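Attaching a single structure in C-alpha cells format; questions to follow.
With one protein chain withheld, the remaining protein chains of the complex are depicted in position.
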Amino acid sequence: MIAAAQAALRRFVPQLIALATILALNALVFPGFFDIEFQNGRLYGSVVDVLNRGAPVALLAIGMTLVIATKGIDLSVGAVMAIAGAVVAATVAGGASLATALLFAAAAGIACGLWNGFLVAVLGMQPIVATLILMVAGRGIAQLITEGAILTFNHQGLIFIGSGAFAGLPMPVLIWLALGAAVTLAVRRSALGMLIEATGINRRASTLCGINSLVLLLAVYAVSGFCAAVAGVIIAADIKGADANNAGLWLELDAILAVVIGGTSLLGGRFSIVASLLGAMIIQSINTGILLSGFPPEFNLIIKAAIIVVILVMQSPAVQTLYDFLRSPSEVPTETPRQLPGEAEAPESLGRPQ
Amino acid sequence: MKARFLPLAATLLIFLIAYAACYLQYPNMLSTRVVGNLLTDNAFLGIAAVGMTFVIISGGIDLSIGSVIAFTGVFLAVVLDSTAIHPLAAFVLVLAITTTFGGVMGAIIHYLEMPAFIVTLAGMFLARGMAYVLSVESVPIHHDFYGLLQGLYYRMPGGGRLTLIGGLMVAVFLAGILLAHRTRFGSYVFALGGGVPTARLMGVPVARTTIAIYALSGFLAGLAGIVFSLYTSAGYSLAAVGVELDAIAAVVIGGTLLTGGAGFVAGTLIGILIMGLIQTYIIFDGTLSSWWTKIVIGLLLFSFILLQKALVWASESDRAVLRRRLLRSKALR
Partner (left out) sequence: MNATSSEVLYRAEGVSKRFPGALVLDGVDFILRRGEVHALLGENGAGKSTLIKCLTGAYRRDGGTLLLDGESIDPRGTQEAQGLGIGTVYQEINLLPNLSVADNLFLGRQPRRFGLVSTAAMRRAARGILAGYGLDIDVAADLGSFSVAIQQLIAIARAVNLSGKVLILDEPTASLDAQEVGTLFAVVRDLRARGLGIVFITHFLDQVFEIADRITVLRNGRLVGSKPTAEMSRVELVTMMLGRALEQETHSRAPQPEISGAAVAEFKGFGKAGKIAPFDLTVRAGEVIGVAGLLGSGRTETAEVLFGVERADSGEARVGAKAVSLTSPRAAVAQGFGFCPEDRKTSGIIADLSLRENIALALQARRGWSRPLSRREQNALADRYIQALDIRTSDREKPVGLLSGGNQQKAILARWLALNPSFLILDEPTRGIDVGAHAEIIRLIEGLCAAGMSLLVISSELEELVVYSTRILVLRDRAHVAELTGSDLTPDQIVHAIAADGSGQAGA
C-alpha cells in the first residue's frame, strides 16, 4: 500500500516541481503572493485567486483527461460551455427555479457529450473530426438560444455559484475540487479507470475481452460534456450573463494543455486526473503571475507556446529514445541479468519505424 | 465514376443546387457582382485554405493559420506605420517570416515525432502572442501603394469586379491544383497521408516533405494575411480568430478526407464558395441571423464526414465482394 502511494506520488513530481517553481517565481516578483486574508466570510489572496480563476479549465480538464485516456479528444467543450451558459441564463430569465435551470444546463451538456460519443463510438468517426462538428456548430446553437445578444440575468442563487463563497472558499473552487475528487474516486475505486485505459490503448482487444467499450466511450464523452456544462454555468454566473460568442472561447485548448502538462499521453492509455488538475493550476499560476508582475497580458500566449514546446520536447518519442539510450549502458546489466529466450524480440520493436 | 471523386461531385452538386435555390428566391444573386464579391470577400480564407488542404491531405492539421494572418496584418501595419519600408519589401519580409515559422513547426512535428495538432497549437499561441506584443490596438494602414493595389480590378461583363485579391485567390488555387496533382511534391503529400512509415519505406523524403508542407501553409497564411490587410486596410491582433476552423470546414466540405490521403484542392474552392454563398444568402435575406452560418456549416461538415465514412464502408464491402468472386472463380476451376 505504501509502495503504491509512493509510486503515485512519484507520478506527480514533475507537475509539483513545475507548480512550486512558478509559484516561487510569482512570490519573487510579487512578494505578497502567498498572503491570504479573511474578510466577509471568505478568503482573499492571490493563491485563492489562482484556485478560483483556474476553475473552468480545471473542470474541463477532468472530463478531457478521461476522453484523452480513451485515445480521443474533445474539441467541443468550449462551445458546450457556451451552450450550457446560454441554457442556464435563458431558463432563469424565463422564471424557472435554480434547480430546474441547473438541471437543464447539465442535461444540455450531457446531451452534447452523448452526441460526440455517438459519433465516435457508434459511427466510428475520429474524435478530432467528430467533436470539430460541435465546436463549429455549438456557438451557433448557443447564439440561437441567446438570440445573438448577451443574455443577462439577476438571479441571486445563480450568481452565488459564480462569485459566492462557502466555508471561506469561493464556490468555483469548491465545485472543481469536489467534482475532481468525485470523478477520481469514481474511476479509481471502481474498475472504470482500468477499463478506460484498456480501451484507450487497444479498443478492439478490449472489446474482445468483453469490455463494453461502446458504453464506456459514450459515458466518457458524456462526462466531458457534463464537466463543460458545469464550467459554462460558473462562467455565466460569474459575469451574470451568457455570452455565446466568448464564453469558453479557446478554453478547450487550455484544457488539453492542462491534460498534456499532467503527463497523460495524447495517444491514450494511462491517465491521472489529479495531475491534469495540477496542470490546470500551473496554467492559471502563469496567467496570474504575468498579471501580477505587470507584464502585459499579451505575453501569456507566448509563454503558453513556450510551455508546449518544452513539454513536447520532454514527451517526444525521439527524445525518450535518446534518453533511454544515454542511460542504458549503466542500468541495463543490473536490470536484465540474463536474456530470456525470445525476449530479444522487444529490442527489435524499438527500432521499428513509427 | 470512381468513388474517389464522389465527394467532389457531391460538393459541386450541392453548390449548384444551393446557388440555383438562391437564384430562384433572389434573381439578383446570379450576377457577376455577387460572384466578384464572393471571391473578394473570401479571398484571404481561400488562400489560407489551400495551404490547409495540403496539410490535411498529408494527414496533419495546422491550427496556427488564423493567428498567422493576424500577425501578418499587425506586422505590416506596424512596419508601414513606423518605418519607411516599401510595402512590397514588407510583403517579402513578412512572407519570409511566416514561411520560416511554418517550416519550423514542420521540423518540430517531424523530428520530435509529436502530433501536428499540439505543435501547431503552440504555433497558434505564439503567433497570436507576437501580434499582441507588436500592438494591442488596431493599427490602420494609410499608404498610397495600398490604395493603388486596392484600386486594381478587372471589370467583368455585367459590372462585377474581379479585384486583385479575388484574382490572387483564383491564381493560388490554380497553382495549388497543379502542385497537388501534377508534381512529385504533390504525390509525396498524398503519400504521407497514406501512411508515414510506408511513405518512408517507399523513399519519400519525409522530413523535407513535412517541413515543406507546413512552410507552404505558413507562406499561404502569410499571403492570406497580406490579402486580409489589403481587404481591411488595418492590422489588428484580434482579427481572424477561428479562421483555421473555417478553413478546415471548407477543406472537408470540398471532399478532402480529414484523416488524410485523399482530397482535392479544387474542392476546397467550392467549399469556400459554399460557405460564402450561405453568408451572401443571409445578407440577402436580411432577417436571418448570422449564427445560422455556423449551424449550417456544422451540418454540412457532419454530412460530408458521414458521406466519407459511407464511402469507406462501401469500398470495404466492395473488396469483400471482390474476394468472394475470386474464391468462387477458384472453386469453379
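Letters are used for the chains, namely A and B, taken in the order the chains are written, and counting of residues starts over at 1 for each.
Operating definition for what follows: a contact is a pair of C-beta atoms (placed from the backbone, for glycine too) under 8 Å apart; a residue touches a chain by one contact, two chains touch by 3 or more.
No experiment lies behind these values; they were computed from the predicted model shown.
For the options A:T65, A:N116, A:T184 or A:S206, the residue in contact with the chain missing from this view is A:S206. In the complete complex, the hidden chain is touched by one of B:A191, B:V243 or B:M275, namely B:A191. On the side of chain A, the interface with the absent chain consists of residues 4, 189-192, 194-195, 197-198, 201-202, 204-212, 269-270, 324-325, 328-329, 332, 335-336, 339-351, 353, using the contact rule stated above. Annotation for chain B: contacts to the undisplayed chain at residues 2, 4, 178, 182-184, 186-188, 190-191, 193-195, 197-204, 261-262, 315, 318-320, 322-324, 326-328, 330-332.
Throughout what follows, only the chains that are shown with their structure count from here on.
Interface residues of chain B facing chain A in the complex, by the touch rule stated above, are 61, 108, 111-115, 117-119, 121-126, 128-130, 132-133, 136, 196-197, 200-201, 237, 241, 245, 248-249, 252, 258-259, 289-295, 297-299, 301-302, 305-306, 309.
Chain A contributes residues 73, 123-126, 128-130, 132-141, 143-144, 147-148, 244, 249, 253, 256-257, 260, 266, 296, 298-305, 308-309, 312-313, 315-319, 353-354 to its touches with chain B in the complex.
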